[in-house]
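The complex appears here without one of its protein chains, the remainder shown in place.
After this line comes chain A, so read on.
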Amino acid sequence: LYRRTQKMFCVGEESWVDSRTVYIGHKEPPPGAEAYIPQRYPDNRIVSSKYTFWNFIPKNLFEQFRRIANFYFLVIFLVQLIIDTPTSPVTSGLPLFFVITVTAIKQGYEDWLRHKADCSINECPVDVVQQGKVVRTQSHKLRVGDVVMVREDETFPCDLILLSSSRHDGTCYVTTTSLDGESSHKTYYAVPDTMAFTTEQEVDSLHATIECEQPQPDLYKFVGRINIYKDKEEPVARPLGAENLLLRGATLKNTQHIYAVAIYTGMETKMALNYQSKSQKRSAVEKSMNAFLIVYLCILISKAVINTVLKYAWQWSPDRDEPWYNHRTEHERQRHVVCLFIHRFLAFMVLFNYIIPVSMYVTVEMQKFLGSYFITWDEDMFDEELGEGAQVNTSDLNEELGQVEYVFTDKTGTLTENNMEFIECCVDGNVYIPHAICVRMLSRTTFFLDECSFIKDFTSVCGRPTSFYISSSPDEVALVEGMKKLGYTYLRLRDNHMEILNKDDEIERFELLHVLNFDSVRRRMSVIVRSSSGECLLFCKGADSSIFPRVVSGKVEQVKARVEQNAVEGLRTLCVAYKSLTEADYQEACFHLTEAKLALQDREQRLAQAYDIIERDWLQEKAADTIESLHKAGMKVWVLTGDKMETAAATCYASKLFRRTLYLWVCYSANTRPHNHIYTLLHLVLHRCSLSVDCLDFGLIIDGATLSAVLKPNPESAGHGNYREIFLEICRNCSAVLCCRMAPLQKAQIVKLIKASKEHPITLAIGDGANDVSMIQEAHVGVMGKEGRQAARNSDYAIPKFKHLKKILLVHGHYYYIRIAELVQYFFYKNVCFIFPQFLYQFFCGFSQQPLYDTAYLTLYNISFTSLPILLYSLVEQHVSVETLKREPSLYRDIAKNSLLRWPVFLYWTCLGVFDAVIFFFGAYFLFDNTTFTSNGQMFGNWTFGTLVFTVLVFTVTLKLALDTHHWTWINHFVIWGSLLFYVIFSLLWGGIIWYNFCLLQMYYVFMQMLSSGPAWLSIILLITVSLLPDVIKKVLCRAISPLLTVPMACRTI
């Protein structure tokens, strides 16, 4: 949207320029420079809030009336205002007002929270260089052209161009985890002309302008130019690229401080441009709710049509149409036929409009909003180590947690701890284990130390650590700590020399010559060091697949075997190789490096030796138990990981995702096979799958490459049918699927694929890294693990550990679903009960739109007499205990596929509502039929009739909920009995006091008169009993027939 507006702006504005000129430190350019085009830039304020104080009311009202239900009630309200209708506008206006107000308060509160968050971001302190001094100011006051000083571990306040850093080479290290999810440190460079500045004064003396493109959302693209004006010299122009641009949201690492100039601020930063408002995820419950609503709308319209038609039929004879006692007015007689018809139809619509539960949406919203606090409050999901509990970012999807069919999980950090521990190393085929080393030290010392020192050297070098072991990857931390156990302590990096304390407490020094950073294309990183003896060494570490091909000597085969073996055991492996470089080699490499920083391949080819370092990635506690529970609950768990197959598979075995009995299909390395091979393979799998009786014993392993081949729309395959379909078919039949070597985007693709399959299953994605964000956003429900703090915002729910998934799904999800399902069904039920008697009454009052109930009852039925019990029910109901739900994951299957909101259940509730309504109405009808109701012979009128029906209605509907309540806390007691009491007290007051301005006195003393009559009491008791009887009998029989545990469910699903 932003871009669109920007484009519009583009077209409309004459003075638009496609580049901007930034004056560093707001200094005027020297004369002779290009024409000065003043531009206005936004300040550095981030606005994520939707409303301001002023526009809240109009904007919020507009937003709310865009909802179909609210709009419907608004229309009804307006109809009531305009034409003469049976009920006063208050009856629909007041509930609507109530609903709108409650929603507005909720949204206002949420927006206030957003304002607060914005405020804390906008007011966080920033150091700005002004007149040669560092001035501390607030983030939102930052303007384009300001020179900013950022210290280590601080986050950049806006998009900056690096001028100089505390490192003498003018570089700085940055993590961009919160932006793109890559956790490695990236290096950014200052322009050579400015990198020498070290103090504020020097920076301030800089006289330069930056010309750059207008902001655009691509994180990796930036084109600009810096013009540096020196005294009486031609300005020096230097190109600027993405490597000079520090993005807002990234964090400075391993660099004491930097100076940089702001070029994009506030909403123009790349992060803000990339910030997409989260697309609204709609839950399945909401969809069925809307479907039911449409059905009820149809019922409403048909009711109105039936009554209008019958009215005409009934009025065919003029005596009925206009009996002498009830003449029409002239005005009415002269009305046009069509006009009259519409008028009558609308009047019936208004009379029956309450069948659409006005307060349902607001109650659902309240339930979700308040209910989500139970997740946040849950102590079981509180993690002691992190000091954090679960977090709910979207309350709209609570019940979806009870509907999950597919769980997509990331492996590293989600299933596993992502805490690496150094387990063993294998040097030239000899295996060493740290603990063993200590014991057997004496016997093999000499040989050993030698090897170890290499490892250690390498470790330290590659680790690139600072004085702490802060490092881009947990492997490196593990390595450094593993070496410490062996007696080699990494001390520090000083003047490009690494100091290492060896076993004999001597300090060894290595000069760090070059670091070639890790990237995901090469999948390895290298360093070149010079040891104290003057020898140049090239170390290279990386995944086995990228190291082995480059190894030219050494016992590659043994190492390879060991690597494989360890990978199978679920250990994470890392390969290291080194080569000693002659001085000439080194010079050549240097030459290449400095010249182009390209063609790195050459120098890494001839490596001498292979090491293998193995670490163990521990499974998170109870991960296996959780997965098992999820399986039992009927969910399919897929592991999507970037890891290699063996490791991932081992983790899967360890976490019981794959049982030993599972028959595994492996589709691997598709790039070496022709397409039709995959096709045959897939077919074979499918065939075998369909042959086997129980397909649940199949597991599938597929790698990213094969997957992309499968998913790629292939013109050749048109004749063969679609891979996609076959693949989907297989996947649906497998109980466990492992996808390894996945790119982040592929993860999202998989989720999308499953989501779009024909059953439209509900998916849940869980991951901790930023590379899982796309998958999490794609899935119906996204859950975030502990890492990726910023990225956790993208998830719908954040939980500290994988094991908490069990509780959030099996317990919370289950409860939310049960609760909301009952809520929705009950709302429709109670409104059928409410309105159907009114419909029946039309047959006995000459279709004259006479309301059965008093105005106050019509108005308050939904908003006060019957609203609180169901709301509280939907917050605290527990049909079975928490422990049972945890113990019996299979209970989760009972509510799978939206089982409580299917059409038969809906039909049952509606029929029950109609039945009850018929009982209310005809019960009262036969009781009133020509008989005296009192012992003093007086007769009751129509309002007593309506009040009798209404009293029975309120009691029945509330008691029906009481029957459905399985968990009676004091809250339930209070609310259920309280609301009945409230009804009685209200009726007494309403009829007992003359409300002059308000009431037409029609209800005066009606309720008391009714209560003074014995038969009225008896009939109220009778009618309530009869209405509840079918439901009680059904429940009792269900209980008798079905086994104990699932009784509530069996009874719900009929």
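We take it that a contact is a pair of C-beta atoms (placed from the backbone, for glycine too) under 8 Å apart; a residue touches a chain by one contact, two chains touch by 3 or more; residues count from 1.
In this text, contacts and distances are computed from a predicted model.
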Name under which UniProt lists the unshown chain, selected from "Peroxin-5", "Nucleoporin 43", "Cell cycle control protein" or "Kinase-regulated stress-responsive transcription factor skn7": "Cell cycle control protein"
Contact residue for the chain not shown (choose from A:Y23, A:F65, A:F369 or A:F382): A:F382
Omitted-chain contact residue, chosen from A:P58, A:G132, A:G241 or A:P323: A:P323
Selected residue (touches chain absent from view) among A:Y41, A:Y663 or A:Y1005: A:Y1005
Missing-partner contacts on chain A, residue numbers: 86, 319-320, 323-331, 373-374, 376-379, 382, 384, 387-389, 815, 844-846, 848-851, 876, 878, 882, 923, 925-946, 966-972, 994, 1000-1001, 1004-1005, 1009, 1013-1015, 1018-1019, 1022, 1025-1026, 1029, 1032-1033, 1035-1037, 1039-1041, 1043-1044
